[in-house]
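Sharing a structure with you now.
Removed: one protein chain of the complex. Kept in place: all other protein chains.
== subunit A ==
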């Protein structure tokens, strides 16, 4: 009571937070009070609260500090004060990841969890599970099983949720406790039912068949818990995603639209519209439910509905137009988030004529909404630019105004991304876009964004109408910004110099000034570019200024190999695979916020690491770097006794087949496993590396090394494969094989194809000038072949033709020529890359569309005439 009064007084004094200005060491000192007898519950509860507060404020405790506090805290178990005890549970949970020997409270917690005090039991279970490690798990298993089926819903829920957490310690916990969970599923408490379903799902998660059975059983009974029903909908959707054509599941989801709980109705509608495969007609019932929610009195429902509609509008604008009237009403919603979503949805579904009006409406409150929703607006504008290219001026202006506003990195990056995307999609917008971006970097506090924009300017600026106008903006960065921005600016300048000879003398002056910079990196770059650019101008300079993005680990390995060789021939850089470039998803759904997830290692790099672990492969690996790794090819049906997948690794002259095998029979142990192949004509099997032991459910790998045929034409082939092994029967539970000798057995696998795409790849020079390279090819004595094809019936669009050609050849599209303009009837696809062994290949495909039939004129130039012939002959 006293403290309450004091707090109130402090509040009036303006000193709100009683925990302000606490010091970690002082508080930990106070924790010694825990050792006093008898325990003073009120005092100890206060101190414990302080400790919890500190930890939750991000204060770091050392192991010793935490352990001491933890030990002192264990003394509090002698108090019977309920509040204090529950704080102790929290303390245990917070300290258990840091302190040592936390399992000493196991018995005390087990006692509380099985005791009579209901206020203790659920919380004790949660605390117990956080301190339990693999070794202790067995000791508590019995209690946990009992708790799952306990009469008290709180206890049962706590035990169910904890068993989900425990799966990180022991993967099969959920399966071992599935019987109890099954019983809990019959509980009439909504939460228990939901949590039990969660555990049952976890138990079956890896076995699709079992999930299907569970779902189809439960869809027939009706779930009383709305939470469980929502989860069931999600499980059904996941199954539907994996296999289509399960009408029963779809009917179930659709029937949930008539559920009596709004939550379930929403979940079902959300699921239906997100299923991707649904057609506009199938969407109609879901959309009308959402439409109904738009008029709800509950803001949360309105929000959920409009947010979902907003998303659907990207893929199925026509389906959403039915809600236009309801959405118009929501523009005036007192909740700004709802209003924003309503407007941006209308922008997607509305006609071109309404764009101006809606943009004006957004402008009135765009400054009031949070960054997250500003990003939604940006997204909508991005979609609009694609839909109405003629509106780009209005929209660009709007974007640049937004760019000047306050905002976080993510928001600004989304705007910059949108401007860049608009520029790429619409050449008319390029000049304006670059101008807006230049203006933006004049005053941009986000370093990473400034660096990206400078990079873009360096790439796009030189080919604009008036390159010289960008130089001032870029050079200003060198004067005004931090080191990393300055370095990026120097590189951008160098690109202008290399690509626009008239600018060279002036830029050289600027670059020589940069050589006086205080930062090492900036100086180094400037010195490097000055040195290259001062040499006589020739086209090769460009690739030095703008080097291809090579895979660094592969380059390192190749250089190491080269250094240990006699080094008689010059180092061949064309052997090095490019660094992986992440293609932006070209789905209809445009997510401006989707961060480009740059995986640190490319496929080849990861495989290279893996192959380097196999000593027998060292010989092949030392001769040339890994040229290309194919996607995974399944050689078996998915649910068979043995599962074999293949990855084809191409080297200059060798083909390494990596077979990943899985034995799904628990009563068999396989030994000496290999994949026998019949080498096609011209191929030679160099050696096999068998997998010595393939136990149940433990993946194993065997390799076969082949030499490519001399004649490249023979390299495209079909290889019959068979799995051969020594099988031994074993005890399914222990995996120990019987004493008797095994028997030889074999198992037929699917044929393996070696394709053109396995042997060709791009070189990561996104910015190359195709025409220059094409012409240079002629002067360098490349042989050229040209042929005309009519593409098969499966290809009916230009996009389809581009996609299948890129996939078939394995080359890389340059100058963004893989993007086909909408409604175009003709397109030219430009491809570049190399054939294994470093043979350059260029290809130009002129495509024409007439009556859903695509005709293609394909010209190929290559440094090796056989390769050129191989390409044209295998397309036909």
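Following the convention adopted for this analysis, a contact is a pair of C-beta atoms (placed from the backbone, for glycine too) under 8 Å apart; a residue touches a chain by one contact, two chains touch by 3 or more; residues count from 1.
Basically, contacts and distances are computed from a predicted model.
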item: Protein name, per the UniProt record, of whichever chain is missing from view ("Non-structural maintenance of chromosomes element 1 homolog", "ADP-ribosylation factor-like protein 6", "Cytoplasmic tRNA 2-thiolation protein 1" or "NEDD8-activating enzyme E1 regulatory subunit"); value: "ADP-ribosylation factor-like protein 6"
item: Among A:22, A:136, A:169 or A:191, residue touching the chain not depicted; value: A:136
item: Hidden-chain contact residue, picked from the options A:20, A:78, A:221 or A:794; value: A:78
item: Touch list for subunit A against the chain that is not drawn; value: 35, 37-38, 71, 74, 77-78, 80, 103-108, 110-111, 114, 136, 139
